[in-house]
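Contents: one structure, followed by commentary.
Every protein chain of the complex appears in place save one, which is left out.
Then we have chain A:
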Amino acid sequence: MNELQRWLGSSQILLKISCLLDFLYRMAPVLLLWLAVCLSGTWAVDRGNFKTCDQSAFCKRQRALKPGESPYRALLETMELTNTRLTLQLINDNNKVRLLLELYRLQGNITRVKINELKPLKPRYEVPDVLIREPPTEPLSLLSQDENGVVLSLGAESQRVIVSARPFRLDIMEGREVLMSLNSRGLLAFEHLRMRKDTFSYKVTSTVASVWDNIKRVFSSLDFSLPGVEHVYGIPEHADTLRLKTTDNGDPYRLYNLDVFQYELYNPMALYGAVPVMLAHNAQRTTGIFWLNAAETWVDISSNTAGKTVFGKMLDYVQGSSETPQTDVRWISESGIIDVFIMLGPTPNDVFSQYASLTGTQSFPPLASLGYHQCRWNYNDQEDVQSVDAGFDEHDIPYDFIWLDIEHTDGKRYFTWDPHKFATPKEMLQGLMDKKRKMVAIVDPHIKVDSNYKIHNEIRSRGFYIKNKDGGDYEGWCWPGSAGYPDFTRADMRAWWASMFAYDQYEGSMENLYTWNDMNEPSVFNGPEVTMHKDAMHGAWEHRDVHNLYGFYVQMATAEGLIQRSGGVERPFVLTRAFFAGSQRFGAVWTGDNAAEWDHLKISIPMCLSLGLVGISFCGADVGGFFKSPSTELLVRWYQTGAYQPFFRAHAHLDTPRREPWLFGPENTALIREAVRQRYTFMPYWYQQFYLAHRTGQPVMRPLWVEYPQDPATFALDDEFLIGRDLLVHPVTEEGARGVTAYLPGKDEVWFDIHTFQKHNGAQNLYIPVTMSSIPVFQRGGSIIPRKMRVRRSSSCMEHDPYTLYVALNPQRTAEGELYIDDGHTFNYEKKEFIHRRLSFANNVLSSVNLAPDAQFTTGSWIERIVILGASKPSKVTLKAESQIEFEFDASMSVLTLRKPGMNSGADWTVTLQ
């Protein structure tokens, strides 16, 4: 009863499972009543189901350690310095256990610090597959050495690392400035593996208890001090503000992938994914810490300025007595080693490339996946799919993907179709293909234990399931009932899984069918905290070692499957709920099971911004909110916001009323249509931003401070954001809003309202009156944005359409932009089949030059219109100094529109204003 109650009370299941329990519902009213009692008042997350630091033994123990003198000492005599690394031993004076410190200088201004036991009883887990390669090193050189420590040079930029011996600490300096200190607060702790002493006195519940039983939680922890830093960001996934809060008065931020039922906002509880990367920023410098550990991890943040009032700070300043602001961070992990990458910036973009050089960049998504996605749990049958599809045409709203949730399968057996409701999936997919549209079907990693199910039989017979601690196949409870969990940490398992997506294996699949991996935390309804038991076995490793990697591997294998089925030609699209550092390489992420509430709309911005900062650009929140039913106003506002976020998908819970865009009266249909259409006009820009993200690791959706790192007014902004550099979006996220106040950054910059072309100066808070149709979006003066204004049924229908260039002039009357074109769906861009142009406006000449002369691609798309914002009226406009171009000039807004210049988008050309 207690166990049952725990899992019933606990999670997820309650609502999602309602359909499964429906039969119980009807057959056992008493049970129902009991359930109803259990359910009542459990709308919000039941915190009791999830651990606090106090309830997590290692976190509590570790947090109990207070800053002080570290018991660790560096044994300088053990130092070995080779061309690529420095090693030396550390000793804990309390227990004489020795650790091995490795220090690397990596290419691109990154320092790697590894700490492991010198002689562990057995190897400790080191996270594989997340780094895209063994990071290339650069030579370290010894600058000086005495009995107190050593000083090493970190390359040319007067950067040094000082290793102090007693107590052990590391300081990274640039000139006279300390950038970051490790163990300066003496919180390094590294529990060593030990044999159990008390085998006999301890109650052994399992018959095959291993000798490791008692020493599983061999936590590691390290503190970092960041002098001069008041703003830290990252470590998603949390439903919290963009700027991380100090955690002195509450729990640390937790990183432990969990299926949290109806998560609460503005707190540090763990959610579906974990990226242990933190960015620290001040007006001078941006740095990053990448803590490569896949076990349960807690992050404590404290600051010496937290809690100080503005007046207090000012007083400090006036009196000159101010201590330097400083943020201290402590990372605590349950197992594994300390392996930390210190990214030294100095600019935000430098940190992005540094991190990208370690874990890779955002995968380049198929163009269509940047369009609008229509999802619901569930579209009931093929007829339903067809009628929703027809509804979009009838109401002239574009969309690219329609989605099928778990009910499409034959009894929650993934890779199958319900024989009645989806009897002819290929027919359905062909119907979508005829309209150049696509579908996503869900494939979750839990596999129904059923000897008549091919997938299960194969996984079982190949021994691919995760094992329980007794060696049998681990079984948990999930959608299908009893389910096994394939061991995705195994490369051979992943290869097999990928092969299941082949067209001849996945019956009913076609090239326009893509995949959604849900529940891959993994979600185990009857497991502790709705996830897997930590003592489940992945080969030699325990689940606790690899937990946060599971979802990463599931998406990796699935994406690989989609690539393989096309013979390596087509780009995959895979959406995942759980993720880890490096997940950006495999597809998109969404913020999980949110709710139809205004605060959930608001939080979608910081949640996606935080993900973008740590490499995961392809992020979105369920438009409309998953749980509950949105008011019409909220739904419209959510469409307007989602239209300007990277992954744009509406989704709804099974128990909510239908909410396809045309169900709320013609006025609201028109508002939603307009929002979606705006999205489609910007598709070339979105695509180009993703290309950039793929090439450089820069986030697509960015906090303002990334582009205005010296403007403190931007540091905590998370109700507005940038797309690339050039679009600033301040969506309306307040109920009944009459206006919003947007901060337009840039002292000498101007911004143009994309709807009215009204010009506004930068570095101001601008009040914008709004109506229900308003989506405040601004184009940066100095930018050129290519758009496609002929919005069609789907993005594929717009492939050959002409471009309109929006040239927004800055006060110096110049502008720059890019245009990227390829086939939109294959890997051929890797074979240089694309067009990449630089568009620039200066001295009244707009020109297009080739940024990739060695690349080749032909397009039929031409330039149909050029709109120059902030222009003055020319007397004549010529193309290539030959033919004249007709134009119109709107003096009231200073908008010059060039009519039908007509050149091919891939060609060299110049347009001259005279």
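Brief remarks follow.
In the analysis below, a contact is a pair of C-beta atoms (placed from the backbone, for glycine too) under 8 Å apart; a residue touches a chain by one contact, two chains touch by 3 or more; residues count from 1.
Keep in mind that, in the parts below, contacts and distances are computed from a predicted model.
Among the names given as "Sodium/hydrogen exchanger", "Glucosidase 2 subunit beta", "Phospholipid-transporting ATPase" or "Large ribosomal subunit protein uL15/eL18 domain-containing protein", UniProt records the absent chain under the name "Glucosidase 2 subunit beta".
Checked against the hidden chain, the listed residues A:655, A:735, A:890 or A:908 yield one contact partner: A:655.
The missing chain, though absent from the display, is touched by one residue of A:134, A:434 or A:882; that residue is A:434.
Checked against the full complex, the candidates A:185, A:243, A:330 or A:421 give a single residue touching the omitted chain, namely A:421. If you put the missing chain back, the residues of chain A touching it would be 15, 18-19, 21-23, 25-27, 380, 384, 396, 420-421, 434-436, 654-658, 677, 789-793, 796-798, 801, 864-865, 899-900.
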